[in-house]
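Here's the structure, in structure tokens; my notes come after.
Apart from one protein chain that is not included, each protein chain of the complex appears where it belongs.
Lettered A and B in written order, each chain numbered from 1.
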Amino acid sequence: MKKLVSLILAAIMLLSVSGIAAAEAPLSAEITWWAFPTFGQKDGAPAGTYEQTLVEKFQQKYPGITVKLETIDFQSGPEKLTAAIEGGKAPDVLFDAPGRIVEYGKNGRLVALDDMFTDEFKADVGNEALLNACSDGTTYWMYPISSSPFFMAINKEAFEKADALQYVNLEGDRTWTTENFVKALEALHAAGLLGGSVYCGGQGGDQGTRALVSNLYGAKIANEEKNQYTIASEQGKQALTLIKELVDKGLLEAGTDIVAGDEIKLFAQEVLTMSFCWGTSAAKNNPTSFTQVFLPFPSDDGVPELEYLVNGFCVFDNGDENRAKAAKLFIDFLCNSEEVGKDNVLATGAFPVRQSYGNLYEGNADYELLAAFTAYYAPYYNTMDGFANMRVQWWTMLQAVLTGAKDVDTALADYTAESNKVF
Amino acid sequence: MSTLSRDDRLFARSRALQRQQTKVSYLFLLPALLFFFAFVIFPMGMGIYTSFFNYTMGSFDFIGFGNYAELMRDATFGRSVVNTLIIVVASVPLVGVFSLWVATLIYKMPVFSRSFYRGVFYLPVVMGSVPVVVVWKWVFNKYYGILNWLLKGLGVINTSINWLGDARYAIWCVLAILFTTSIGQPIVLYVASLGNVDHSQIEASEVDGASKWQTFLHVKWPSLLPTTLYVLVITTINSFQCFALIQLLTRGGPNGSTSTVMYYLYDTAFKLYRYGYANAMGVILAILIALFSALQFRIMRTDD
Partner (left out) sequence: MTSLAKRESRSPYAVIMGALLFVVALTFIFPFYWIITGSVKSTEELNAVVPVWLPAQVTGEHYERLFVEPALRWLLNSVLMSVLSMALVCAVASMAGYVLAKKRFPGRTAIFSLLVGAMALPKQVILIPLVRMMNTMGLYDTLWSVILPSVGWPFGIFLMKQFAEGIPGEMMEAARIDGAGEVRTFTSIVMPMIKPAFGALAIFTFISVWNDYTMQLVMLASRANLSISLGIATLQAEYSTNYGLLMAGATLGSVPIVLIFIFFQNTFTQGIALGAVKG
């Protein structure tokens, strides 16, 4: 009997050893990782510094896999990706957001990640909207790591100087009204300071201006069924009319030549006193000498609807199973491993999608505020059909309104016609 | 021409020799033709072919003239064509006249000054679009650009102007930069051909009491015609292809006021993944360029 038990034991041990061996069969592959600057760098280090440390850690753990890192920027990166996809050198792993990723997925360029969305993972995320943002309705294309609201920020000292801080709600979740927003702009203008810039030189960071326009009078970017772009409502018209008026009076700048990246830098350099495209990465990558005050977008009823960012990874289908496997392993390492999982969430400056990661920002007042913002999350429309085209129409529409080339009604009508062509 | 007829006589000697000559000629041409067909003609054919398809990142369906029909209705495309024509129509005569003016001033200068000026006007071409744009983008910057500082200092304007962000000015800013990167070669060409003008004729004309302008018109200008034709054609082609400046400077904005066909093509292909549609634009652009070049040849020929 004893013999038998020991034999069985030995057999089990053998089996488990071979099982481990199978699982760790050294996978050998060379993969490329393209990263938008979503991870913040420490002390203004150049793009890619943090990412490179991750690559090194991963390669130590999986010596058979080599990861080649490429950093791209939000302005020229999207075009570069298109060229690379058509050029047959698409990256294996891309660190981006759902908008583009789901579009690539719909076009058959990605590897489905359904196997990574285990029941354990879905339960841990426990947020239907967030999970839906990663799929086109049938397939998961993006593996999310973190998420955070988009919001705006003001330069506290400048507001104080202009006596405009009185219009800003610094209590609780800081929600404020359109009326007070206008008053603050007037005070800034009277003090000879520039307010914000309605940037629309391109599509970079356009969610900021969409948030501004939609919140002012509670307009909706898209309908609930997600089959119409609907900003051309009464509320939308009202908002654009107000913005145009503010621009004409010099209270807001017509940023027809700049994109969000420029706006953020102008804010950090104290040329502008507010930014409409602030977010946790921007705050991390642009330390300022003044006090940044995070604010939700102003709305007429004081109840904002905030857009949010979901950071995540996708795997391109490069026709090589080994590379796809290695890419998934890499993503799993970045999001779920003991070594770097939580650090990576922190490096994006956003909230973890996994609830089990707990509160990573204990005692940080800014983040408590941002956590409060999540109560105001708006429906997610970035994975709708025609999203890429709608973005182009968006900034063209803003340019037309701000330069006076078209009146608000015409510009909105044209925008709606073009954007909804796809449905 | 005498060499030609001599060659002709030579190769008429025997058919065998001619066959051999043909073989040799094609062998010499082979590498060039290989590259030319592989990297110009073949992609051009592909471009034309795919312009009849709804060719995107995810699909490839034949739609006949569908892309072309859509182009005719596409307001942004229309505006891009107009902008392209504005750029061509404004820059071609300007470049021609200005480079001729500079050339007449410098071609008689001592070698050093002539080389100096020729080099200076070629400098922006040599530097390349990217470094040039880095500087100009700063010059036009609303908040700390030198242009606003200069104009405010001179009392021309009171408030800063958003040069690149204002539809009234942006295209002229692009034109100004395009101008600086376009006149280098024409000046070189004009200086050379002015140097070839028969001096005895000029002196004779001046002795006859002709004014400078008359001398220029009757003696120099006729011999400058071939150069002028060449200058006009290359400037036209360059202006039609204006892309790098726009991509780096304004990205077609504001409000499409600086979008050219070339830029819109790039945008459509690389931002919206509509390759077939973009290729249809390319075909139309090529036709436009061919028409303009033919027109210039025609006009210059009748002048002769």
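Methods note: contacts are C-beta pairs under 8 Å (C-beta built on N, C-alpha and C of every residue); 3 or more make two chains touch, one makes a residue touch a chain.
Note that the coordinates shown come from a computational prediction; the quantities given were computed from them, not determined experimentally.
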| item | value |
| --- | --- |
| Given B:95, B:175, B:232 or B:269, the one touching the chain that is not displayed | B:269 |
| Touching the absent chain when the full complex is considered, from B:192, B:217 or B:295 | B:192 |
| Touch with the omitted chain, as defined above, among B:33, B:97, B:204 or B:299 | B:33 |
| Full-complex contact with the absent chain, from A:57, A:156, A:237 or A:265 | A:265 |
| Residues of chain B (touch criterion as defined above) contacting the omitted chain | 3, 6-8, 10-11, 18, 21-22, 24-26, 28-29, 31-33, 35-44, 46-47, 50, 102, 105-106, 108, 115, 117-138, 144, 146, 149, 180, 185, 188-189, 191-193, 196, 199, 203, 206, 226-227, 230, 233, 237, 240-241, 243-244, 247-248, 262, 265-266, 269-270, 275, 278-279, 282-283, 285-286, 289-290, 293 |
| Residues of chain A (touch criterion as defined above) contacting the omitted chain | 37, 46-47, 68, 70-71, 73, 75-76, 80, 83-84, 86-89, 261-262, 265-266, 269 |
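Assume only the chains that are shown with their structure count from here on.
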| item | value |
| --- | --- |
| Whole-Å gap between the CA centroids of chain A and chain B | 41 |
| Footprint of chain A on chain B - complex, ascending | 56-58, 75-76, 142-143, 162-167, 170, 250-251, 253-257, 266-267, 269-273, 275 |
| Touch list for chain A against partner chain B, complex | 78-79, 82-83, 85-86, 104, 106-109, 200-203, 253-258, 266, 271, 388-389, 392, 395-396, 399-400, 402-403, 405, 414 |
